[in-house]
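Of the protein chains in this complex, all but one are displayed in their positions.
The letters A, B and C name the chains in turn, as written, and every chain counts its residues from 1.
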Amino acid sequence: MDPREVIARRVAKELKDGDLVNLGIGIPTLVANYIPSGVNVFFQSENGIIGMGPEPLEGMENPDMTNAGGMFVTALPGAMAFDSAMSFGFIRGGHLDITVLGALQVDEKGMLANWMIPGKMIPGMGGAMDLVTGAKKVIVAMTHTGKGTPKIVRKCNFPLTSIRPVDLIVTELAVIEPGPEGLVLKEVAPNVSIEEIQKSTDARLIISDRLCEMTL
Amino acid sequence: MDPREVIARRVAKELKDGDLVNLGIGIPTLVANYIPSGVNVFFQSENGIIGMGPEPLEGMENPDMTNAGGMFVTALPGAMAFDSAMSFGFIRGGHLDITVLGALQVDEKGMLANWMIPGKMIPGMGGAMDLVTGAKKVIVAMTHTGKGTPKIVRKCNFPLTSIRPVDLIVTELAVIEPGPEGLVLKEVAPNVSIEEIQKSTDARLIISDRLCEMTL
Amino acid sequence: MKTITRKELTEIIRPGSSAMIGGFLGCGTPDEIIDELIVSRIGGLTVIANDTAFPDRGIGRLVVNRLVSRAIVSHIGTNPETQRQMIEGEIEVELVPQGTLAERVRARGVGLGGILTPTGVGTVVEEGKETLVVGEQKYLLELPISAEFAFIKAKRADYCGNLSYSLTARNFNPLMAMAAECVIAEVEEVVPVGSISPEEIHTPGVIVDYILVRGCR
Partner (left out) sequence: MKTITRKELTEIIRPGSSAMIGGFLGCGTPDEIIDELIVSRIGGLTVIANDTAFPDRGIGRLVVNRLVSRAIVSHIGTNPETQRQMIEGEIEVELVPQGTLAERVRARGVGLGGILTPTGVGTVVEEGKETLVVGEQKYLLELPISAEFAFIKAKRADYCGNLSYSLTARNFNPLMAMAAECVIAEVEEVVPVGSISPEEIHTPGVIVDYILVRGCR
């Protein structure tokens, strides 16, 4: 299975019926494809909608209906449109149950850096700082390393997105939960050893007493 | 002419075409009856509407359409409804051209007290503090005295509504403009002498060089 | 979101609760929720609202029935009973400028730690509050206000709990729906999901806990 699909499938299992969910660009967007049956969630998009649906069929695009990545989307029955202040009101005000974002780095304290590589790439924080600060649950969905370089590090050296720690890190190799003692390895992907995971991880991992295999 | 009508007619002449106007309860409400012809203004009401129209005909009242005094009103074509934060956004944000309010006291510095008589009557400030602080032009419309007691005083001893001075005071006797030197008497009602006005006024009045008779 | 009956309200709302209640002099107030509070004598309430309406209307009826121990409102002038109870020390009243009240409720709902307003500077409203000077203008720091419940009134709901308000009955309702822990909305009708357009929905169903349909006992 494609690593991106592994990540998206595992994250999708975190969604509960009735949740208000915001998916970031990239791998997080794929999560929408794997919502467990019987689970109904509402997707919020920063640009001003709750109840966002999938990509429209060709020829049915509307220029006034896009997601936070600028792609055409649809509105599901019961969708609601609003302005940017209201949109971030939902996010900052604690009404968003889950946000799923990508990362450049996550560290031992659960700190996330995802909006800038000094001197190299400065896309800007967009809505990420508000999302990480305000959502009830923050899930990082990312490949375990970036071109072989560990993204799970001892301490972020890229600028932080927030001082609020993330709640869960899901990669194609593992599920890791930041806790008071550090990063706890909770699940490993099939046919992947703990040693392999630790080798691809700069931060020290604490092995959970209840370590299990990742199911998708 | 009824003193209240005199006041309302004179205030109405201050309204300019296109103005966004908020009228308080009591005499200010009467202003709407005397808008000069050719002048089109938009009435805003704190409870959430721009484009408020007159009282409905009997049998055409709607429980969801009232003014800030709780009376049934109508919506004119082009009316807009909004929530209380937006409503005071227009007021505090400087979008309201004119607010017309009643007063308990106005003083030599143009300070207004209109929401409480200590130990006696405490209706509360409602929207008055925001209106006086935020409107571009604040007009006090009131009878010159309250049961013989001057309402235009040297210094308010009732709690202030705002530290922003009012722009104009209109009574059945006079039009008075607060300025850096004090209260300037600008217009006197027909058949009323300056002496009579000063006698009903606790504050010292400065007689304008261009004093004229009030026209209605 | 769950649809409930008037009787079920009494299992959810405990005496002594704090509640934001929508409405402006009774317009846009959830009257049937108020009816039930009165019938079931759920008292000792802290009420956050624009006003206490009239003795025979809206929130005023809660005051007359002595169910309110504390009121945080902008105006009590239309309800002599509130003034009487306040003067005799039977009810505690905190007066807040209307625009400030709206922003304090909103601040809570949208996760702000406070707002700076020029309203109230130099008046008794300033007492006990932190002030800040920004660009030579002085402002009061006004803090968010929260409550256990929001009792709101909407015109319509759909079966997802999305709410739509009507004309001046909107007022504080959408702000309060964002700011309280448990949101109970009284509506005139429930319509199929998808029959309210995205622009006409003012409060999303995901933040509404219970719907009480008027006339459904």
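Here is the rule we use: a residue touches a chain if its C-beta (ideal position, glycine included) is under 8 Å from a C-beta of that chain, and two chains touch if they have at least 3 such contacts.
From a predicted model like this one, the values you see are computed outputs, not experimental measurements.
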Touch partners, limited to displayed chains, of the chain removed from view: A, B, C
Options B:G38, B:G59 or B:G78, residue touching the unrepresented chain: B:G78
Residue of C:T82, C:S164 or C:T203 in touch with the missing chain, whole complex considered: C:S164
Given A:V39, A:M60 or A:I122, the one touching the chain that is not displayed: A:I122
Given B:P28, B:G70 or B:G89, the one touching the chain that is not displayed: B:G89
Contact set of subunit A toward the excluded chain (per top definition): 45-49, 62-70, 75, 81-85, 87-88, 91-92, 121-130, 133-134, 159-163
On subunit C, residues whose C-beta touches the chain left out of the figure: 103, 107, 110-118, 132, 134-135, 137, 139, 141, 143, 164-167, 198-200
Absent chain, residues of subunit B that touch it: 18, 20, 42, 49-51, 75, 77-81, 85-86, 88-95, 134
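Criterion: only the chains that are shown with their structure count from here on.
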Taking each chain's C-alpha mean as its centre, the one farthest from subunit A: B
B-C or A-C, whichever has more C-beta pairs in contact: B-C
Between subunit A and subunit B, centroid-to-centroid distance (C-alpha), Å: 55
Computed distance of Cα centres, subunit C from subunit A, in Å: 35
Residue list for subunit A, restricted to those that touch at least two other chains: none
Residues of subunit C engaged with two or more neighbouring chains: 106
